[in-house]
Structures are given as structure tokens and as C-alpha cells.
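A single protein chain has been omitted; all remaining protein chains appear in their positions.
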Amino acid sequence: MNEIKVENISFSYTDGQPILSNIDAHFRQKSTAIIGQNGAGKTTFVKLLKGLLKPVAGNIYVNGMNTKEHTVAQLARQIGLIFQNPNDQIFKHTVIEEVMFGPKNIGQSTEEARQNGLLALEKMGIVHEADKNPYDLSLSDRKLVSIASILAMKPPIIIFDEPTMGQDYLGKERLKKIMKDLRAEGVLVLSIIHDMDFVAETFERTIVMNQGKIVLDGPTREVFSHEQLIRDVYLELPHATQLGKQLGLKQTFLTVDELINFNRKKQG
Amino acid sequence: MTLYVKQDSLIHEMDPITKVIYALVAALLPYILPSYTVSLTVLVISIILLLVGKVFRKIIPLIGLSLFLIISLVIIQGIFRPDNVTPLFHFGPIIFYKEGLSYGLLLMMRVINLLCAFGVLILTTKPDDLIQSFIQKGMSPRIGYVIGSVLQLIPQMSATIATIKDAQRSRGLETDGSLLVRVKAFLPLIGPVIMNSLISTRERSIALEVRGFNTKQKKTFLHEVHTYKYAKVIQAVLILIFIFAILWRIFL
Partner (left out) sequence: MKKIIVENLKYKYPETDKLALNDVSFEVEEGEVIGIVGQNSSGKSSLCLALTGLIPHFFNGAYGGKVLIDGFEVKTSTITDLSQKVGLVFDNPFTQMTASKYTVYDEIAFGLENMGVSREEMIERVDWSLKMMGIENIKDKNPFDLSGGQMQRVAIASVIAMRPGILVLDEPTSQLDPQASEEVFQVIQQLSQEGITIVIAEQKMEKLASFADRILLLYEGKQIDFDTPEKVFSRDDLHNYGVVPPIFTTYCKAMGMKNKKTNTYPVTLAEVSSLMGGENNE
């Protein structure tokens, strides 16, 4: 069972300006979205989980490893983080070499890395671009390369940072499928994300952050039932939820399909 | 990040070109006339100007940074200068000579003088005012833009470099440790830095294009860079001093 235990952590870069205060969380199994306005502390939180930052107070245990006691590279076998901007990591001349970089670093043989790399590229739908220069691809395809480069490392825990940014409908559907497949394989999936519709359609659990604290944490449906609180932290409800409310329905709907099925049952 | 300190002073009111000429003359004079008197005089004048400009306090950390260099200059000259003859004092087995220390002190004064002279310029002048003055004197606005933007973009780059380092460490790259480790980490770190810069530069040049950057039109300026009343006089005096110093050196 993959799990992350966050025990009463606080973090600040300088004294007197806390960025995160007294955060407790326990991640196991359920795919989790982390939402909140820019500046709420989401990126800092995720960096702490990944070990890029160490908590000033409290502890974080990633599959039993205390992040304070290990380097980022050591933790990389357990937990992968897919950064927002693919241009911040791509440096190889071909897509496949880029995707093999991470796996080779954590000890996979060249053959293993190649196999895992090609598999990951296939999952992202871009295996036909394997021999191309990543910079000859569009930005959204490059983003898929950066995701593949972490998938190929086969970490049991994966954190995405704004995976849907710049993606079109088909790209988002592909991402949804990948996240659901990962979840089915037992991978613990976390993501920072702004797209509320995507959150509602994909994640079982949602954490809402505001000003360095967690203000809501629970099943996605329950979180989006707190309409006022969501607005108070400058977020919006998913469009399907808004529609459900407009139709006068009491339940919180997460997807348009749910709404359609509900009303069809009522009619039929 | 600029070194400019906003204050209300006579020096701040002076126009950038005058200050540039001062900085050049004050920095070069001790080289043209290598005597203690000259160096000390110029240094005292620069310090007075810094005090008038209320920025003296800021020059001290800058001198502090170069203190290591300065002191090592003095020590090395004091011990190893070829024409050292007269020993001044001993430090264990090491002998410090009068000639060397004397020369070292001169070098030290030149360095401090250089810092103070340019300090008068840099600490009291807004970078964009300085660049604007050069453009008004005929420098290409494009070069002015490059200099101006680089001053802000380089500090911004450090944030990008930190992110790139994080991203690669997250993929299992070790970045600290033996020389071999660091050499291996070089390409994965420098590659994205270069690509990012190229891509940002390209996007930025598109943004500049649609804001008329490549126009043949003559530029106007939002801010007036005030020219001090006696700027011409001061500039003339400084240039005369400089020419006089050169002549003194050649003929005496």
C-alpha cells in the first residue's frame, strides 16, 4: 500500500513569514486533487512531499522514508513529480533518450529503461515521436513527453503539477485515462490542478488549500457541496455542479453524465 | 536587482552623463599620475560625493566584498615584489618589505578608488535613466533595451535555474558531491537553461514587435532626465583635468 504521511508540518523560507502552518494529511490509495488559488501554498506543499524542501517542523514519510533523512535522488524511486513546464527538464536530442534519462538514473538497465520508456510513450499516445527532437514537437506534446519520462521510472507515487494546462479536449481525455489506469495499478496519484471540471471527473479526493492551510479535505463530491467556502477561497464549482444547482437539484453532481442519467431515470 | 538607492540629494539630481565622465576620470587619474597624493585626493572627493549623495553606507559592503582581494594584493606585493630590498617587519619566517608594501598600498588605493568612483555613478543613478541618456546621445535604442533588460532578466534566471535543478534532481540526478558527479550533472542542467532562454527570448521578441520595437520612428520618452544647470561646465572641467593629467605625465 503506497502512502504518504504528513505529520503536523510547517514551512517558511524566512522566520516570521510562514508559508505552510500545521498541515496534517494522510494519503493512501485514493487519487487526490490539490486545489486553491495561486499563492495558497500548493506548490510548496508538493515540493515538501517530494523532498525538494524539508519541513521546518513536523515530518513527512513517503512509503516509510522520512524526507528529512534522504536526498531527493534517493526518494525519486518512490515518488515522481511531473513539473509544470516541460522546458525545465528536457535536454536530450530525442524523445526516447529523454524518457530513458530518469529510469537510468534510478538504476534501470539501458534495456529496461528503453522498454519502460516506449511503454510510457505509448500510454501517452506519442510513441511514433520517439526518435524526434523534443523541441520539434508542439508544447502540449512536449508536456506529454515530460509525463512519460516520469511514468517510465515507474514510481509507486506520482504527483502532477498542472497537467491540464495548455491541453485540449483530447489531451485531457488521455490524461484522465492515464490517471485512472495508474490508480487501477495501485499507484498513488496526486495533482495540483486548476481545472475544476477535470478534478470532478477524475479525482476521488480533493484537498482545498488557502493561505498555507488546508481548509477542506474529503471526497470530491463532498468538497464541492460546500459552495460558499469554495467561492470564499476564490475558486469556482465545476460546471456540471453549477448546472445541477441551477436545475434546482439538491445533490452535488460531478459530471454531466451523472446529471443526464439522473434526469433520465426521473423521466423514465 | 539594481544597486540604485533612491535618495534626495544633489548627486541624484545630476545628470547621468556627467556622473559617467566623473567616474571614468576619477578611476583613471590614479593610473595616469601614480602618486599617493593624487589617489588620496580623488578618493576623498569620491567619498565626499558619496556622503552628499547619502549613499556612503552602501559602498562599505561593496568594499568589504573586495577586501579579500585587496588584502591579498597587499600581502603578495609585500612579500614577493621583485625589487623588495628593505625589510619592514617579520611574521614568523616571512619577511614583509617596505617597497612591496608601499606598492601594495598604492594598488589598494586604486581599487578602493575605482569602487568609490563608480559607486558615485551606480548608487545614485537609475539604470533606465542612464540608458535613456545614452540613447538620447545617439546610442541605438535596441542596444539600450538589451542592456536594460539583461539587468533584470539575469536575476530572474536564477529562479528558473533553481526549478531546473529541482526537476532534474527529481528524476534521480545527483548534483552535489564529487567532481565526476558535478560534471555529469552539467549537461542536464545547462541544456534546459539554454533552451528556456532561447524560447523566452523568442516569445519576448514577438511581444516587443507588436509594441513597435522595430519602428524607424524617433523615440519619445516618458520621463525627462533632468540636465543639471552646470552640467556642461562640470563636464568641461573634468575633461580638462583629465587632459592636464595626461600632459603632466607625458612631459614631466
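Worth pointing out:
Chains: A and B, in written order; residue numbering restarts at 1 for each.
Convention: a contact is a pair of C-beta atoms (placed from the backbone, for glycine too) under 8 Å apart; a residue touches a chain by one contact, two chains touch by 3 or more.
Keep in mind that this is a model prediction, so the values were computed, not measured.
Touching the missing chain, out of B:153, B:231 or B:246, is residue B:153.
Which of B:85, B:210 or B:252 touches the hidden chain is settled by the complete complex: it is B:210. When the whole complex is considered, the residue among B:81, B:98 or B:126 that touches the unshown chain is B:126. Looking at B:85, B:222 or B:250, the residue that reaches the missing chain in the full complex is B:222.
The omitted chain makes contact with chain A at the following residues, 37-39, 138, 140, 165-171, 194, 196-197, 234-236, 239-240, 242-243, 246-247, 256, 259-260, 263-264. Listed here are the chain B residues that touch the chain not shown: 2, 126-128, 131, 141, 144-145, 148-149, 152-153, 156, 200, 203-204, 206-224.
Please note the rule applied: only the chains that are shown with their structure count from here on.
Put simply, chain A touches chain B in their complex at residues 47, 50, 52, 71-73, 76-77, 80-81, 83, 85, 87-92, 101-102, 105-106, 135, 149-150, 153. Only residues 160, 163-164, 166-174, 187-188, 190-192, 195-196, 199 of chain B touch chain A when the two sit together in their complex.
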